[in-house]
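Just dropping this structure here.
The complex appears here minus one protein chain, its other protein chains still in place.
Moving on to chain A:
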Amino acid sequence: MEQPNLTYIDELSGDNLEFKTKLIGILKKELPNEIKGYSEEMATTNFSEAAQSVHKLKHKISILGLEKSYYIAEEYEINLKNNSTNLNADFENILKIMQEFVNRL
């Protein structure tokens, strides 16, 4: 399973540590909220709203350098729009890995 990294954030920040800290702070704040929103929508089987949440999470997935996971998320978003939960386990595993990584930052 591919692992998250900070390559994009490091490239963007260069030697601007203040900006890097700011981005990580936002990541720590925004990621759990987005995951929570997604989980709530899934719990109520509101798949079209859940698809919107997956869409939003795709940006975080790409920021953390998870290229293969991005494509899984993309496909999962389409599935949810079609009322299918296929790839659910794969996607939620990606969320778990991301959250664990962000918790360690």
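By definition in this document, a residue touches a chain if its C-beta (ideal position, glycine included) is under 8 Å from a C-beta of that chain, and two chains touch if they have at least 3 such contacts; residues count from 1.
The working rule: contacts and distances are computed from a predicted model.
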The chain that is not shown, which UniProt protein name from "Phosphoenolpyruvate-protein phosphotransferase", "Two component transcriptional regulator, LytTR family", "Xanthine dehydrogenase family protein molybdopterin-binding subunit" or "1,2-phenylacetyl-CoA epoxidase subunit PaaC" does it carry?
"Two component transcriptional regulator, LytTR family"
For chain A, which residues lie in contact with the unshown chain of the complex?
8, 12, 16, 19, 22-23, 26-27, 29-30, 46, 48, 52, 55-56, 58-60, 62-63
